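Note that one protein chain of the assembly has been removed; the remaining protein chains are unaltered in position.
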Amino acid sequence: MQQRLRRKARSLLEQGQVDWIIGFEPGSLRFTTTPLITKDKDDTDRLVVGSFIVNNLSNFLIELSGRVAIVAKGCDSRSIVSLIQDNKVNREDIVILGVPCPGIIDLSKVEGLVARDRDEIDDIARQDGVVSVRVGGQQREFPAGQVLFDNCLGCELPTPKEYDILLGEATSPIGEPTASQETLARLKDMPPDERWRFWQQEFGRCIRCYACRNVCPACFCKRCFVEESEPQWLLPMPRWQDNLIFQAIRNIHVAGRCTDCGECERACPVNIPLRSLTRDMYDIVADLFQFKSGMDIAAAPLLTAYEVEEAEDLIR
Amino acid sequence: MAQDLEWEPRLLGLLCKWCSYAGADLAGTSRKKYPANIRIIKVPCSGRIDPLFILKALHLGFDGVLVSGCHPGDCHYQTGNYRARRRIALTKRFLEGMGIDRRRLQASWVSASEGVKFADVVSQVVKELKEIGPNKLFVGERNSDATEAQAKG
Amino acid sequence: MAGSKKIKKQDLAQLLSQWSQEFSLFVPSRTSGLAEMTEYDGQDISFLGWYRNTIIPPKASFLPHMEEMFSFHRNKQGHQLELPPLEEQKRLIFAIRPCDARALTILDNVFEDTYPDPYYRGRRRRAILVGLGCTNPYDSCFCTSVGSGPSETTGVDIMLTDIGDELVTRGTTKAGEELIAGSGLVKATKADQKRAEQSQEAARQKVTRKVDTRDMASRLQAVFDDRDYWQQIAAKCLSCGICTLLCPTCYCFDINDEGSPEKGTRCRSLDSCAFPVYTKMPMENPRDEKWRRVRNRLCHKYEFYPMLFDTIACTGCGRCIRLCPVNWDITQILEGVPELSQAEGPK
Partner (left out) sequence: MTITDISQRKRFLAQGNVYLPHIAVIERIIDETPGIRTFHFNFKDERLRGEFTFESGQFGEFSVFGVGEAPFCISSSPTRQDHLGFTVQRVGRVTNALHRLAVGAEIGFRGPYGNGFPINNLEGKNLVFVAGGIGLAPLRSLVWNVIDNRAKYRNVDIIYGARSPADLCFKYDLDSWQKDKTVNLFTTVDKGDDKWKGRVGFVPQVLEGVAPSAEGAVAVVCGPPIMIRFTFPVLEKLGFAPEQMLTTLEKRMKCGIGKCGRCNIGNIYVCRDGPVFSYAQIMNLVSSEY
């Protein structure tokens, strides 16, 4: 798949079909990849795919001008579709290089399981449903369901539906939706007061680095409400109240665009379980409006559309 | 405890100027009695309401927020209230998921001629807010100052 | 310099309890997977097992993410200002890593310069830093490339070296020596000291990430105006604040009022040069473009700050590399800054 990707990317650039390639190249740390954004055909030799291509690259589409070929996993393709629905990018300007994805390995889970940091692990290899981890000469095996990102476990679209070139065979979902939302389920069981205290505590840690917002392909506003100064809705300093409101409103603003790709939670340096919010919103949107973000390129964006009769029971 | 007995909920009404605001006016001019707990902000359309307004109101210490617009099909701008409905519905559910009592965010359709309905809605909402008690969601460490000041004002 | 002493790891809890009588004592702790320095609870020294470094740098003890500068209220006489109460107890930061301790000396330059900063200085001057040399540096650490190392003592009052079951302690300042002298530790033997040296050397060898920082200021200056170069470097940056807010040497801050004219506080909070609003003025913004911000961050550390204080404002802790959501690796970027041609020469 990797070879095919490199050949394809090179020829797209060579033939002038695209101006940019967005993909992954090996990262500077063990088991990491990093976004490769290039115009140079020789760079395409560094393109990789695999179990560690974490980033949702669709984020970079709106920054580039010209035609762009982009490597997209299933979830990324949904974000791209969502951007197209919102008229942030033109379908004609993008070449989607679809990558069927059986799930991405969550290094923090592996680290937890073997009680070692990433750089102390010698090797991580995946063979279908089993991930073997070699630490200090010892080989340990884990079912994929234990080491993949939570959002991958509940993945609804492992193989992109919208693509120009599909690199590889379609793959089926992991299908462990319950495991994908354990924190959320735990929260749902709490009384509301306790839930609120939970979030109060979690957002007490927030340092307002805005990584959650900046990695998010659905957060594309040129100017975020949190940066408005007249009126100043929120203080620009990390009080838990302001942190919480920021995140709640961010989630509401991206409702119907958020594909539950999990990037916000992954990027958070202080481990706030943000996916429990995004997932909740995702489910609410599906439940109330039977809408799934980025699944149907012909659908109108959730918050610009309506049905004459819906959600009436919430209104007096 | 004496304070608790005296406590009266503070409700923020975000009312569409084409219907509910006029409805509130009508309730007033026709001397229909309803609780004085509501403070009203006139908005050009219920579709103008960013959920941010709602959370900010709770942050400032309001005990509840009532969003009110035109009945489905009657929007002055054709579709504003339909869009508002989507937004309000998912905001209500989402905030509930975070631990905010669903009764703190209320929505209604009140036309310009429904002064009676407006009074009823406000009475109902205030009654519910009394049941759940004061909003202490954002009280705690520092920001409480702002909330206190608001509560006094 | 007095001779080294040592302490058994199993006796450490006792020593810390003793110290916590005199100091408000901070040790590494981990909650929800977030490692930071928190107040010692009187018993938990499990960090000796897992601690490599914290995510929140110890600078937060001196330059917190947010702090109250003063409060104000209005009465009949007008506005009254009130400074927050001074902390009575001295602070002791235990097991600070050499990179982070040295980073504080970099902050000192800024906060002591011209107009001394009363808040930072107040806390800093009343603190004791007990360093713990690294034995297991991360693969993202590059301290040895920026004039530091895993057992560097700049900034610390006491340096600890892990030799297995015991910690060899050495006072590196007068305050540190006095504290050790009063703590009833036993003398380290020649053999202990030998083992400490070996441990330090071994750690040094483990720092494998290298970057050549010679002539870096001149090299950066030479490419400074090459817009294409910076655009390429900045391409994958997300403009989030992780690398700056969690950098032990970044100090940029913002000042904001909270409350109302009647009653409120003026607060300082950390800010980041990665944010467009950081430099935004009502009419224009000198660093609206991402590449300008990325350039400023890198050049501030490796060109501008050295021009002012003659040292690189980076201690190689590697946090920005480990925590970056897109793996924007400062060492790779530095490696890639073009060498000076013969003609240009070091300036």
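Should a chain be cited, it is by its letter among A, B and C, assigned in written order, with residues numbered from 1 in that chain.
FYI, a residue touches a chain if its C-beta (ideal position, glycine included) is under 8 Å from a C-beta of that chain, and two chains touch if they have at least 3 such contacts.
None of the values given here were measured: they were computed from a predicted structure.
Novice: Tell me the shown chains the invisible chain touches, ordered by label.
Specialist: A, C
Novice: May I ask which residue of C:Asp113, C:Glu201 or C:Glu335 touches the chain that does not appear here?
Specialist: From the options C:Asp113, C:Glu201 or C:Glu335, the contact with the absent chain belongs to C:Asp113.
Novice: For the full complex, which residue in C:Thr279, C:Thr311 or C:Gln332 touches the chain that was left out?
Specialist: Reading the full complex, the residue touching the unseen chain is C:Thr279.
Novice: Need a quick check: the contact residues on chain A for the chain that isn't drawn.
Specialist: Looking at chain A, the ones touching the missing chain are residues 229-230, 232.
Novice: So that we can see where the missing chain sits, which residues of chain C does it touch?
Specialist: 69-70, 72, 74, 78-79, 81, 83, 110-111, 113-119, 221, 224-225, 251-262, 264, 266, 268, 271, 273, 278-284, 286-287, 292, 296, 299-300, 303-305, 307-308
Here is the rule we use: only the chains that are shown with their structure count from here on.
Novice: What's the distance between the Cα centroids of chain B and chain C, rounded to whole Å?
Specialist: Using C-alpha averages as centres, the distance is 47 Å.
Novice: Would you kindly tell me how far, in whole Å, the mean C-alpha position of chain C lies from that of chain A?
Specialist: A distance of 31 Å separates the two centres.
Novice: Any idea how many Å lie between the Cα centroids of chain A and chain B?
Specialist: Averaging C-alpha atoms per chain gives centres 35 Å apart.
Novice: If you look at chain A, which of its residues touch at least two other chains?
Specialist: 239
Novice: Two or more other chains in contact with one residue: find those residues in chain C.
Specialist: Where chain C meets two or more other chains at a single residue, that happens at 258.
Novice: Mind listing the chain C positions that touch chain A in their complex?
Specialist: Touch list, chain C to chain A: 32-34, 52, 55-56, 65-66, 136, 138-140, 235-236, 238-242, 245-246, 254, 256, 258, 267, 269-272, 275, 277, 290, 321-323, 325-329, 331-332.
Novice: Using the touch definition from the top, list the residues of chain A that touch chain B in their complex.
Specialist: Per the touch definition, chain A meets chain B at residues 187-188, 190, 192-200, 225, 233, 239-242, 244-245, 248-249, 251-253, 255, 277, 280-281, 284-285, 288-289, 302-312, 314-316.
Novice: Show which residues of chain A lie in contact with chain C when the two form their complex.
Specialist: 27-30, 32-37, 55, 59-60, 63, 108, 117, 119-120, 202, 205, 207-211, 213-215, 227, 235-239, 263, 266-267, 269-271
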